[in-house]
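Have a look at the structure that comes next, please.
Shown here: the complex without one of its protein chains, the others still in place.
Chain naming follows the written order as A and B, and within any one chain the residues start at number 1.
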Amino acid sequence: MQRSTPSNLLIIYKVSEIGNNMYKLAERLFPICRSITGDGFRQSLHILCEQHPEIQVFEVPSGTQVFDWTIPNEWNIRGGWIKNLQGETIIDFQDCNLHVLGYSLPIHAKVSREELLEHVYTQPDEPVWIPYVTSYYQERWGFCMSQRQKEQLTDAEYEVCIDSTLAPGHLTYGELILPGDTDDEILFSTYLCHPSMANNELSGPCLQTALISYVKSLPVRRYTYRFVFVPETIGAITYLSRNLQTLQQHVKAGFVLSCVGDERTYSMVGTKYEDTLADKVLRNVLHFHYPDYRHYPFLKRASDERQYGSAGVDLPVCAFCRSKYHEYPEYHTSADDMSFISPEGLEGSYEVMTKVIQALEHNRYYRMTCPCEPQLGKRGLYPTISQKGIYDAFRAIQNFTAFADGRNDLIDISNILQIPVDQLVHIKDQLLQEQLLTAE
Amino acid sequence: MQRSTPSNLLIIYKVSEIGNNMYKLAERLFPICRSITGDGFRQSLHILCEQHPEIQVFEVPSGTQVFDWTIPNEWNIRGGWIKNLQGETIIDFQDCNLHVLGYSLPIHAKVSREELLEHVYTQPDEPVWIPYVTSYYQERWGFCMSQRQKEQLTDAEYEVCIDSTLAPGHLTYGELILPGDTDDEILFSTYLCHPSMANNELSGPCLQTALISYVKSLPVRRYTYRFVFVPETIGAITYLSRNLQTLQQHVKAGFVLSCVGDERTYSMVGTKYEDTLADKVLRNVLHFHYPDYRHYPFLKRASDERQYGSAGVDLPVCAFCRSKYHEYPEYHTSADDMSFISPEGLEGSYEVMTKVIQALEHNRYYRMTCPCEPQLGKRGLYPTISQKGIYDAFRAIQNFTAFADGRNDLIDISNILQIPVDQLVHIKDQLLQEQLLTAE
Partner (left out) sequence: MQRSTPSNLLIIYKVSEIGNNMYKLAERLFPICRSITGDGFRQSLHILCEQHPEIQVFEVPSGTQVFDWTIPNEWNIRGGWIKNLQGETIIDFQDCNLHVLGYSLPIHAKVSREELLEHVYTQPDEPVWIPYVTSYYQERWGFCMSQRQKEQLTDAEYEVCIDSTLAPGHLTYGELILPGDTDDEILFSTYLCHPSMANNELSGPCLQTALISYVKSLPVRRYTYRFVFVPETIGAITYLSRNLQTLQQHVKAGFVLSCVGDERTYSMVGTKYEDTLADKVLRNVLHFHYPDYRHYPFLKRASDERQYGSAGVDLPVCAFCRSKYHEYPEYHTSADDMSFISPEGLEGSYEVMTKVIQALEHNRYYRMTCPCEPQLGKRGLYPTISQKGIYDAFRAIQNFTAFADGRNDLIDISNILQIPVDQLVHIKDQLLQEQLLTAE
């Protein structure tokens, strides 16, 4: 099921520059060891800022109270290894930065096999993969390794070293606001706090970076767009603690972008009551783009939509994924590497989200200006010969005029007529031009 | 599938005078060549006026602006033919008035085979039927014929003649209003603009004529009834342009009657949101009358419900059919002739629509006058012996009293109890008489 390399691949989808650029950005970010705080996150965010220098970077001090939480100390790591007493390296952070438990305390000591094993994390059901494990809010030291590697720890004693620091510092996040004609907002949020894993989570920041370019390129923007790059959970909570009222006032729809780079499927996680504009537009676009997409209820949430949809926050924010976190075996392991994502996979997600943006920009309540059907024939929009069987091509326009009665927005009409929004945009523009339609 | 002649038919349904009269009226109207304007329509409407002289006839001049449309010139036709150069008639309007394209320009000329074929319309999938084709809003001349006939046009040259006129005149329509106790209205609308075709559309005007007699015969009428005979589309638009506000104020339910004379099935086309009294009553009556009836959504509309349900008009008007237009093969061809409809077919439609009228007349919100179940036993409405298994026959009354709580109208109660309205009318009348019930 893993992605074939392009040379082996039967190319059925021609990937554009945009897909390739997202993939290249992911390749550049991949080696950096990120966490919810620290220089890895900071360095990664600065790489994104190269493309969009307007991204504002915020630093929030350790110890700051953010709702029910406290920002932890900043964690940084330079290396880590286990050696046997002959000095042979058994595992090394340089080979794979998942080897050190996230937020591990520093240590340099000789430890017995027994003690070491208490600090070792593996994933026995996938014996050659290294799991990604963290301990943000309880101080521990630890190593992650494959089950195979663990089984080879047969010596009585080992030398272990973790060269990390855990000390007051800052939590870092980035924010970019692109203003539109109104202060109604569309929110995009992604997280940049994982070490070397590709789908979860370099795909999200890379897609979001491309979407910023796309939104910048729009000749007009009805909505204001807000893009947020945070560490997961604590970062979203921090961001919300500083912006809750503004977000509740302005955000009309939002999307957490995560795990958007593979080619297996498309998925969304709905909001709590599945009744928001975010649910509506994403469902509509996915329905036409990839009818077999998977819809997960809010009970299956697991990323920052947890915070955006929490009680007391209640923002209209869905999550958008290809293979959803927790649902693909490679999730949170060393197997979620650069071969698991592809330019094509990223580009598919880019298409969905740009269609979402287009649908939102055009989504208004439309109303015909004149009672009864308009005479489409005299405008070249309907055949002048009336004979059985020749209507179908024109039916969409006629149906559009019937439902443009002020009760339906463009997405509603798309759902009723079962025609994608982008095709309706053309009809709507024709009718607007003929002054047969007004937008509300 | 075509209707057998009565002599061959195993009579399982005894048709009454009413069915026969509708069929005879259709037979009389059949030969006339009607169109959306002209003497054919006028003459046909006057035949209906013989039965109901109160029908008011309106004439609206060509060129009148009606919403987005303009009333076209009046079209009249005396004849038309194609002859070969030996003077032999190939096809002739006298044989079948579908042979001339509706609204065809006059012509009398020798034309090459190639030129003629550009003006010939056929229906290749049914090679012996002549299709019904029109060109109301683009000036053309043309002939319709069977595919077989077209294949025999092998000469190099033909003489063609269409003796028609297309000149300023009028659009004609008829209207009859039968006042009731309130000015809440029930609307019936049908069209009379088709040449010699029987189901579509002589069945509609014939049924409507019979319904006028039925409504006249009612001893009391809660509703005011409005009956409209128009040319399709342009006629409905013209009528709406002159009566929109009145209709929007008063019409509580309306029905377009079309294709109501065959015996194959029953159908209805719902309103846009399927939430009107018209949808509710027609659905209820059809459900009990013919449970396998076909329900079409508004997206499948094709007759004047298009205008009545258009944005900005939004009247509660369904279409009622037996085999729905566009859904039976004979539709808009010479095969839709007098053998396709029958007195039985028309009478079945008459029964449905008179049940609809009855249901509407009795449809009120009912409320019991006394809390708890009434003591039905002392009124002879319930058994005085209480033993297992003897309740069922009385259960309907008891259930009626439970749901007569002011929240349900009679049709709602029918839907809940799954008992046809006409059976509930009897129960309701008993309870009203016992002063156990009030109507709201």
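One rule holds for everything that comes next: contacts are C-beta pairs under 8 Å (C-beta built on N, C-alpha and C of every residue); 3 or more make two chains touch, one makes a residue touch a chain.
Because the structure is a prediction, the values reported are computed rather than measured.
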**Item:** Sole contact to the chain not displayed, among A:F58, A:Y214 or A:F298
**Value:** A:F298
**Item:** Option touching the unshown chain, where A:F30, A:Y136, A:Y214 or A:F288 are the choices
**Value:** A:Y136
**Request:** Can you work out which residue in A:I77, A:I186, A:I237 or A:A319 touches the chain that's missing from view?
**Result:** A:I237
**Prompt:** If the hidden chain were put back, which of A:Q307, A:S349 or A:S386 would touch it?
**Reply:** A:Q307
**Message:** Using the document's definition of touch, tell me which of A:E17, A:D68, A:E114 or A:D292 contacts the absent chain.
**Reply:** A:D68
**chain B residues touching the omitted chain (full complex)** = 367-368, 370-375, 377-378, 384-388, 398-399, 401-407, 416-417, 436
**Prompt:** So that we can see where the missing chain sits, which residues of chain A does it touch?
**Reply:** 67-70, 102, 121, 123, 131, 133-138, 140, 233, 236-237, 240-241, 244, 272-273, 298-299, 306-307, 309-314, 326, 331-333
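Methods note: only the chains that are shown with their structure count from here on.
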**Prompt:** Per the centroid of Cα atoms for each chain, what is the distance between chain A and chain B, given in Å?
**Reply:** 55
